[in-house]
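Beneath this line is the structure, given in structure tokens, with notes to follow.
A single protein chain has been omitted; all remaining protein chains appear in their positions.
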Amino acid sequence: MHLVFSALLVVLLVSCGLAVERTRDLLGAVVIFASYSLLMAINWQMLGAPDVAITEAAVGAGVTTLLLIGAVSRTRRREE
Amino acid sequence: MPGRIVYSWLPAAVALFPMACTGLVYFAGRSSARLRNMVALFASAGTTVLAAAMYPAVSAGNTLVTSFGGFLPPLGISFRVDTLSFFLALLSSSVWFLVTIYSLEYMKDEHGQTRYYSFFVLTLSGSVGTFLAGDLFTLFLFFEFMSLPAYVLVVHEETPAAMRAGLKYLFMTIAGSLAFFFGLVATFELGGTVSLDRIGVITQSSPLSLFTFIAFVAAFGMKAGMVPLHVWLSDAHPVAPSPASALLSGIMLKTGAYGLLRVIYNIYGVGFFRAVGWASGMLFAAAVTIILGSAVAITQMDIKRRLAYSSIGQMGYILLGMSLLSERALTGDIFHIFAHAIMKSCLFLCAGAIIKKTGKRDIREFGGLGQRMPVTMACFTVAALTMIGIPPLNGFISKWELSLGAFEAGKPFYAVLLIVSSLMNAVYYLPIVITAFFTRAGDRAAGYAAPDAHARHVGVSTGIVAGFVAGDQTEPSPAPAGLSRLLSSVAEAPPAMLVPIVVLALGCVVFSLSPANWPLHMSELSAKLLLGP
Amino acid sequence: MSQQLLGHLNFLGAMVLFAVGLYTMLTHGNLIKKIIGMNIMDTAVFLFVVSLGYVRGGRPPIGAAGTAAGFVNPLPSALILTGIVIAVSTTAFALALAIKIHENLGTLDADEIVRRTRSG
Amino acid sequence: MLRVFPGRHAASFLGLLLFWFALGGAWDLQHLVLGAAVVLVALVVRWRVAPGPSHETRPLGRPMAARLGAPFRVLAYLAFLMVEVVKANIQVALIVLDPKLPVSPVFMAYRPHLSSDWGRVLLANSITLTPGTLTVEMDRDGFLVHTLTRSAAATLPEWAAEWRVRGLEKAFGGGADDA
Amino acid sequence: MHDLILSTIAGYLLPLITVYGAYVITHGHLSPGGGFAGGTIIAAGLILAALSWGFHHAEKVFNENSLGNLDTLGSSGYVLIGLVAVFRGSLFLTNLGAGFPSGTPGKLFSSGAVWLLGAAVGVKVAATVFGLVARIWSGGGASGEVDEP
Amino acid sequence: MRELVAALLLVAGTFFLLAGTIGILRMPDVYTRMHVAAKSDSLGAGLWLLGLAVVTSDPTTVVKLIFLVVFIWITSPTAAHCMARAAYRSGVRALPGTLRLSDGGVASSAGPDAVPGKERSGPCT
Partner (left out) sequence: MAHGPALVIALPFLGAFVCGWMGSRRIGFARWGAVGTAAIHAFIALSLLSRVTRNGPLTYATGGWPAPLGIEVRVDILGAVVLTLLGCGATLILLFAQSHEPAELGRQAERWYWPLCLTLLGGMSGLVIAKDLFNLFVMAEICSIAACGIISVDSRPAALEASFKYLLLSAVGSGAVLLATAMLYSVTGYLDMDAISRALPAAAASFPRVTMGALALYLVGFGLKAALFPLHVWLPDAHSAAPSASSALLSGLVVKVYVVALARIGYQVWGPDLLWRSPAPYVMFWFSAGAMFFGSIVAIAQRDIKRLLAYSTIAQMGYIFFGLSLRSENAVAGALLHVFNHAVMKVCLFLAAGAMIARTGKRDLAGLSGIARSMPLTTAAFTIGALAMIGVPGTNGFISKWYVALGALDLGRPLYAVLVVASSLLSGAYYLPFVISAYFGPDPGHPRGREGPPAELAPIVILAAVCVLTGFLPRFPLQHMLEVAKSFFALR
């Protein structure tokens, strides 16, 4: 069960990564990246690194996303 | 006469004294020009005196040694003075002294004199140090100390042509010094030492040792104007101020030759050389240098360019002499270093005087110079005849010894080559003399009308022929109308310029076939020393 | 066994993500996209670090003296935590730069930026 | 700066302290001291950072009975909300799992009669959580509500939540909140 | 752009988040988390408040100046705590050996200076992260451009 | 017994979350999707956490889980509201055929271009 879930997580992570790569809309990419970070946080929790999971959730999904959104909103939204 | 090793501070003093004076010259130049000139003069005179002071020890057959081991590890700086070193150091410092006197007048109205004198003195330090160096590394160091400041002398005029020539000089110098550097490292690697105090540091023939030798030949050959590394020389010598040219041609070329001597006879050793047979390559290069230098000189109409190419040809003799690997040849070789130093300095100084007084550089316009500048032209003639090798002048002696050496080495072809090249020397020197004495001012000598392109394209033999034709066609000028006119036409260079010229020309005459020829004696001793027991 | 497999799975995922991140970073002209790519790459490295630890059975290989049996070795966590800190500061800095570039040049496209800085 | 009733402050302080203890799970003196400090700082930060108090502060007198009844009202409201949430989810599930996807969305304006901001916010969020409705836009005059179906739009004005919130407002003193 | 719901909710959440962040910081030696994570959490709370109320409100208190002060307080605090050990004659950052009280293991004030160091880091991180986001969002100016009152 | 209750709660939570996810995928426009997101999140996650709370013995953890539920119930509708509002303000169009009822209950059909919105972009604000 654990294994299946982990495998699912990894697959999701990879597909999120690919989706970020494919998305031309930057805001969309940022949002997908945020969910990627959350998935990563879950994965770390599962791999036995709660510290890292907390930090990743706060930083990856929180601060980084905010920074990215801020930057996108101050520049332009689409990749030309 | 087994020599002792004597530890003495003198060699270091000789080498470093001018270097110390450089700063003095510079600071003196900031306050007064006169003081600066005096300091410069003092520096070269002092160097000469210090060099001469080594004579007693050297004449006793001793070797003077100074070393600073803690300096620049792992190699250290050391000086080592044997007969050869002493002889060449004395030669260079005394020529330098004379040229300094000459400069005082020649450079009077030039710009940047402080810079000129500073580097002039620094270059002296470099060249004297090169001759006195006790190991290859010190030699390298002083070689650089001579080459790099000399750049400033080359580009002194700061004209575009000078800058171009300077750049060429600089790149060649650096290329040479890098080759030297490589040779140095390789020598250290192969022999574990770079000291010049023995014969045969590298004793085994290997690709690396050949490679090392090629690096050395490239480095010193470049400085000595060996074909095909001569390309800088023909540009740099003409553009430099005449005293600088005199030193470049007279002394600095010799440092290259000296370096090669040391490499061949000390680093490798003559026995080694005989065994490996690399000398044939050197001989070939020397032959090409002689022929090409002389041939191109014929086609040159600028006096200084002609002299520069002549230097290339003459350096060919020196290269030849050291590659023949026989005692006679070596004696002639070393003597030719001396002889060529004084005659080529003399010629360049004359050329400088002529250019300074008349503004003419083209030898086709030299008509009437014999009347206007009799002393200068007389000295020029003496030096030119020496160059051709007319007996009893000292050029003859060196060529004689060299030819004998060629026979001794079993290579008579090179003796023939020497004779041919003497003829070529005649072809390019005599017309100058003839034009100067037997043509009126303003006449363009007829013989010069055509051969320029001609000789260049057709080749050596045509050049010779054209030269003879030129000589033949020169008509004697009508006798001067009267003494008063003669006197009024005299516009001789000032004494400060004339004295060095005359002294050098006298040197050509004095150290000739006279019974007590001290330089020849020194050369013989040196050759013995180099060849070892 | 299952843990081994899990470790390898994550290992594999990390490798793929690293590639994805690097690819995003190198092929996309947009600076912000590059930054996101960099973040993906960084997290992939962190994932790799954790999964490497996992391959060896979840127990840290060091038996530090004086530590209790259940004591979790802080080392890999500390490693990644520091890595995250560094990643976020790099990201913030890069974004600030990107914004400034946009203010100055009006574009976020790398080629365009190079063109404009060269010409200007 | 602290333009709110001290009692309100005390409540916040105590609530946060409770939160702190709940997090720490220990009830010792160390936690109390540090917790008090932390909570104080948190509150000061919150009041300092917040924009100025609302212009619509209308402190209401609170009868004793209302005060006593407040906790019960809160509990009642929570229970009510839970039921509504469950209902909402079931409804959503039904709609979603229906192959025809029977949605008939409506944008409607809605004017609640509430006196306090927190009351309005509570209502708005409750609307969002409850069957078929979603608060899209909101200001002091009214809401713009999006409903999933026409029937939800029709029933919204009669929904029980509004009077319950009004009751809560009465119990806690409406309008005293700012932000 | 003012949103009543968001700003009200933010008003309730901000102290909660701050307290939670402080919890994560101060219990770093007892449970997962620590200075960095907690600092980020506090910063996230502040950012939430600033986003919903407008950065100009937050910058009344947390402007570049005061953030700089906090930043310096945190970071030099860390170094200074480390140096305390040096002045006590131990090595840099020595904890118990330098005379910091060890406390009872498992209690809040235990592990000597780790606690203090965590707090210093937390303050530093919170200030820095908030400053970063504020700069990115409001263009580094004194007041926000993104949102109007 | 506790395990059974917990399992039931978890299953129920999962069901609602699953329904929510399907809903997000199936719903035709932003606003309807937000409905689903807000509702299924709060109940689904709430049931999960409740289920966990039932099986957990550590009281602190239980308290924390309950706090979490409260948080989610506060934040989830707020977030849904924010997104809907942002979409509305930046002029994201609603499903064609969406009715508009003004205050008095007067209906008007909102055509494809009927949703007014200030031309403002920006997340949530």
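Lettered A, B, C, D, E and F in written order, each chain numbered from 1.
Keep this in mind: contacts are C-beta pairs under 8 Å (C-beta built on N, C-alpha and C of every residue); 3 or more make two chains touch, one makes a residue touch a chain.
In this text the structure is predicted, and so the values were computed from the model without any measurement.
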Chain not shown, its touching partners among those shown: B, C, E
Contact partner of the left-out chain, one of B:Val6, B:Leu24, B:Ala45 or B:Met163: B:Met163
Candidates B:Ala20, B:Leu178, B:Ala275 or B:Ala491 - the one touching the absent chain: B:Leu178
For chain B, the residues touching the chain missing from this view: 70-73, 140-141, 144-145, 148, 155, 158, 163, 166-167, 170-171, 174-175, 177-179, 181-182, 185-186, 188-189, 207-208, 211-212
Chain E residues that touch the omitted chain in the full complex: 64-65, 68-69, 71-72, 75-76, 79-80, 82-83, 85-86, 90-95, 97
Touch residues of chain C, complete complex, unshown partner: 18, 22, 25, 31, 34-35, 38, 41-42, 45-46, 48-49, 52-53, 55-56, 60-62, 64, 74-76, 78-79, 82-83, 86-87, 89-90, 93-94, 97-98, 100-101, 104-105, 113-114, 116-117, 120
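Rule of thumb we're sticking to: only the chains that are shown with their structure count from here on.
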Other chains in touch with both chain A and chain F: E
Smallest number of contact steps required from chain C to reach chain E: 1
Most widely separated chain from chain B, with each centre as the mean of CA atoms: D
Chain closest to the middle [Cα centroid of all protein chains]: C
Rounded Å distance between chain D and chain E, as computed from the means of their C-alpha atoms: 29
Chain centre separation in whole Å, for chain D relative to chain A (CA means): 31
Distance between chain centroids, defined by C-alpha means - chain A, chain C (Å): 11
Contacts with 2+ other chains: residues of chain F: 74, 78, 81, 85, 89, 122
Overlap residues in chain E, where contacts from two or more other chains coincide: 3, 5, 9, 16, 34, 36, 51, 129, 132, 136, 139, 146
For the chain A and chain C complex, residues of the former touching the latter: 2-3, 6-7, 10-11, 13-14, 17-18, 20-21, 26, 29-30, 33, 36-37, 40, 43-44, 47-49, 51-52, 55-56, 59-60, 63-64, 67-68, 70-72, 74-76, 79-80
Sites on chain C touched by chain A in the complex: 2, 5-6, 9-10, 12-13, 16-17, 20-21, 23-24, 28-30, 32-33, 35-37, 39-40, 43, 46-47, 50-51, 53-54, 58, 72, 76-77, 80-81, 84-85, 88, 91-92, 95, 98-99, 102, 107-109
Chain E residues touching chain C - in the complex, by the definition given at the top: 34, 36, 129, 132, 135-136, 139
